[in-house]
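All protein chains but one are shown in place.
In order of appearance the chains are A, B and C, and numbering begins at 1 in each one.
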Amino acid sequence: MEEAVVQPAHVHAPPEGFIRKHIFSLDHKVIGKQYYGLALVAVFMGMALSWLMRFHLVWPTTKVPGLDLLSSTGAPGGVITPEYYLSLLTMHGTLMVFFVLTNAPFAGFGNYFLPIQIGAEDMAFPRFNMMSFWVTFVAFLVLVLAFVIPDGPPISGWTAYAPLSAVGKDAGPGLAWGQSLWAISIAIFCVGQLLGSLNFIATTLDLRTKGMTFMRMPICTWAWFITSAIGLLAFAVLLPACLLLLLDRMAGTSFFIPSGLVISDRLQNHAGGSPLLWQHLFWFFGHPEVYIAILPAVGIVSHVLITNMRKPLLSAKVIIYSMMSIGFLSWMVWGHHMFVSGMNPTSSLLFSFPTLTITIPATIITLIWLGSLYGANLQINAASLFALGFVSMFVSGGVSGFFLAQPSIDIYLHATYFVVGHFHMVMGVAAIFGILSGTYFWFPKMSGRMMNESLGKLHFWITFVGTYCIFMPFHYLGMAGNVRRYSSFVNDFMAPLMPVHKFISIAAFVTGGAQFIFLFNLIYSRFRGKQAPENPWNATSLEWSIPSPPPWDNFGGKHPVIYHDPYQYGVKGSKGDFVMQDSPEQV
Amino acid sequence: MRTKGVFLAGVAILAAATMTTAVPNGGTVSGKVTYEGTPAKQKPIDMSKEPSCAKQHATPLTTETVVTGPNNALENVVVYISAGAPDDSTPPSQPAKFTQKGCQYLPHVLAFEVNQALEIANEDQTSHNIHPLPKTNREWNKSQPPGTPPLSEKYDKPEFIPVKCNIHPWMHGNFAVLKNSHYAVTQGEGSFTLPNLPPGKYTIIAWHESYGDQTQEVTISGNETKTVNFVFKAKPY
Amino acid sequence: MASGNYAQVVEPSRFGGPDRASRSGIWVGIFAITMSFAAFTSALYVRQGSGDGTHIALPSVIYANTLALLLSSFTMEMSRRGIARGLGPEAFGLRKGMVWLVVTLVLGLAFVAGQYLAWRYLAAQGLYLATNSNSSFFYVFTAMHGLHLLGGIAALVYLIGRTAGSNYRFRQSLFDATAIYWHFMDVLWLYLLFVIGTRL
Partner (left out) sequence: MGKFFAVVLTLIALASAYPIVTHMYVQPVDISTHGHAIDEQLSDTMAEAGFAFLGAQLLLAFFVWRFSNRKNGSKVKHLPGGAKLMVATAFIFVGTEVLALGVLGQKAWAEVYFTAPKQDALQIQSQAGQFAFYFRYPGADGKFAPLHPDKIDEGNGNYFGLDLANDVEARDDIVTAELAIPVNREIHLLMHAKDVGHSFYVRELRIQQDFVPGLDLSVHFTATKTGKYEIVCTQLCGLGHYNMKAYLNVLSQDDFDKWLKEKASEQ
């Protein structure tokens, strides 16, 4: 009878050798770092692309030295062509949304800290976990391959609206192999995310240690749990969409391509497809994706704020329930991206109401944060500054959503820079602030060394002011009707807006430059930073109960036992004003 | 006028090209291309979408699918020798020049040889896109922002290739990629001359973008000059 | 359900434990797959709005395949029971379970082969992937289901390897997970058959 019993798969022997330790590792911590590293590469690529775009918009005919080496047709003599601008735009969006905003806060930090925070020695399926990263990595390679092929990167935007994305080379450069690579890459990416989400859910359900009831999980664990549920549905829909798109492109089917299209004087040989079908499938993924990016940040920021306020939130439960309802509502709102796309006007209203309703849980979350700040003993450090910055961004990005949620206003603002300002604030910058806050907060645990605080603060001030300088004016441009996704502003009415664009571009160069302070800080502290103690922030959750960096099996072969809610701050504890989750002492 | 200038340049290149593989004082084929009937009305082009081009044309340009001259002369007809003359082994060294000026292709029909360098320049203040639509040759589709160096391309198979600008839908032109140096593109008078032909039997084809092509046989002995005329049937629609 | 019998791999110190995890995992996976096919189905409905599809006469081999798959689900269950008992006091169950497992594998392969025949049949009628929307969806549905089933077959092969291997060492939960997945493939196919039969 004993024979049938073997070691559970999750208990794996300490890894041997460099490859097993650092490359094809089964250790969730290594995989988490790998995701974070990939996101880091992607974010700097994406940022470089946005620099080129901002440069081209304000100095359209000025040569970018050396750019013609990257693409002789895309930038003849260093001058960016209209199609290459769109390539930059598409790759910027794709890299940022998929490989940064999905990878870093969710897959990266989630992988590293979710098992630790619930007292597990690893994810439920370490092999799936490893696979999910390497699949994602392949997706990344496939995507960036588009930069070097003669056809060039795709030009149909990260939303890849059909039929532009489906008809192939006739519709323009980058739409032959470039677009195919894009679709293949995203399809692969979906597989990786599905494996990851599955892992997160199973782990959270079944590997919680003794005493770790659901309501005793830290808020960020909850955020990752909810996010993985959202991701599971979202990517399970995007994957089929990409497959159908590939079939239209490569097998001559007509899922998204209607009859009688004449492109570059050529009558296309397709019949009966529905362009709106792609929009529905895409946005059914696309809107939840916004929350896949933002919810982990919400969790991380709450976690960081609580620790630095030295008091629990007014109610963690309320935040958790709010996140759940946001996740739930995110499934009924995708149509608000299609108000002017010829969808039945009644359904526009049906999509508008739940969208507006999302502001309620979002407001609750914000008010809980604000209300909790009252009477706090707020510690100011890089981590908490970025967390506070996140709260501010979350508000700024949130209120502009209020406009776009209304079909009637969307008639005027749709596809203007107002939209660009909105989603960059709320899902771009805000999520990035969450990532940075988490980085300054958890770096000591992940690397065993402290980050340089003064550099961190410098990084914050430039980034905080800079991002407002970049993204607030976008809203004003939108109010004036400045259309997005234009490679240069040839319209008469846009001429007077150029000064604003110049201001934005300069702000973008400065803010982007500040990110190199962060990069330097990251690398410098990794090797030269001062040793980090086990619990530098006097925090209560489990990750701070183990050495920095944690051993390969997290808790040294045993499972911790949990006695408290995650956030026992502002109490009389033996160590100070807090009591760790796993300490048996009474509060 | 600028247009003429470029045409003359074109003609000069033709002459030069002809020299390279020419037999001095050989025979000559010359003639006139005309049409009968009513050609399609050429419509004025509204360039208001591209002010920098619109203001270059005092009177709006018209479409150029059928360009006619006095007494039924037909312009932009490529007259070339399809059989009888050997393929040109070494293409002329001078590039064939194709210019974008005032959102118009100059010349509207550009004839050049297989593997001859093709140089495309943008003299406008706006970005142009050059998208030739070949059937047998390799297809490419490039944009040319103002102030960027001329594009250089070549084609390795003989073909008549329609050219369009994706940014300015009205801009249409034609490449005539030919096997040998014995060709001419008719101008205002509709006349053409194919000089320096060694004695022999030739198949001469006249090609027009709207009216297709016509073929005639001609035999040259010594340094005589034969006259060959082509007449295309024109329809109003 | 079976895995309860082998509580020793489940550490009481925690919720669920790794053995539960692989079963929750498979359910979560099933949920995701269901979602994907829901997306395919909705695509079908939207796409048929423009009604250019011509009705497809289903090749009869499809029904034979269906039968094979249903049977395989039954044999899978027999095998699971057998092995389960085998781990208990009467060890003879193991061999029996093994036999059933192989039968299941054969039936699964038969189904895949049968589906391939169905494709050949359609192709013979000049119905290819890109012929019209209905043929497109027929190939997409069958291909996607086929791919997922191959995944199940891979799991079966793995199990047979482990079971036949040294001293029947394997994780009961993995076996249960495979069984659940296999049954799901069955249900999924019945659903697809319904859609294909009624809509295409």
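Just so we're on the same page, a contact is a pair of C-beta atoms (placed from the backbone, for glycine too) under 8 Å apart; a residue touches a chain by one contact, two chains touch by 3 or more.
Predicted model, so just to flag it, every value in this text is computed and none were measured.
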Chains shown that the absent chain touches, full complex: A, B
Hidden partner chain, touching residue among A:25, A:400, A:452 or A:581: A:400
Sole contact to the chain not displayed, among B:44, B:86, B:147 or B:199: B:44
Contacting the left-out chain in the complete assembly, out of A:33, A:216, A:280 or A:311: A:311
Option touching the unshown chain, where A:276, A:324 or A:561 are the choices: A:276
Among A:415, A:498 or A:519, residue touching the chain not depicted: A:415
Missing-partner contacts on chain A, residue numbers: 81-83, 86, 155-157, 159, 161-164, 167, 171-173, 257-265, 267, 272-276, 309-311, 313-315, 317-318, 340-342, 345, 348-349, 352-353, 356-357, 359-361, 363-364, 366-368, 370-380, 385, 388, 391-392, 395-396, 399-400, 402-403, 406-409, 411-412, 414-416, 457, 461, 464-465, 468, 472, 476-477, 479-481, 483-493, 497, 500, 569-570
Residues belonging to chain B that touch the chain removed from view: 40-46, 48-50, 63-65, 126-127, 129, 143, 162, 164, 166-170, 172, 209-210, 235, 237
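The working rule: only the chains that are shown with their structure count from here on.
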Chain pair, most C-beta pairs within the contact cut-off: A-C
Euclidean distance of C-alpha centroids - chain A vs chain B, Å: 55
Approximate Å spacing (C-alpha centroids) for the pair chain B, chain C: 65
Residues within chain A bordering two or more other chains: none
Residue list for chain B, restricted to those that touch at least two other chains: none
Of all residues in chain B, those that touch chain A in their complex: 126-127, 129, 131, 133, 139, 141-149, 151, 162, 164, 166-167
Of all residues in chain A, those that touch chain B in their complex: 60-61, 73, 76-77, 79-83, 169, 172-173, 264-266, 490
Chain C residues touching chain A - in the complex, by the definition given at the top: 6, 8-9, 11, 13-22, 24-25, 28-29, 31-33, 35-36, 38-40, 42-43, 46-47, 49-53, 87-88, 129-130, 132-133, 136, 140, 144, 167-172
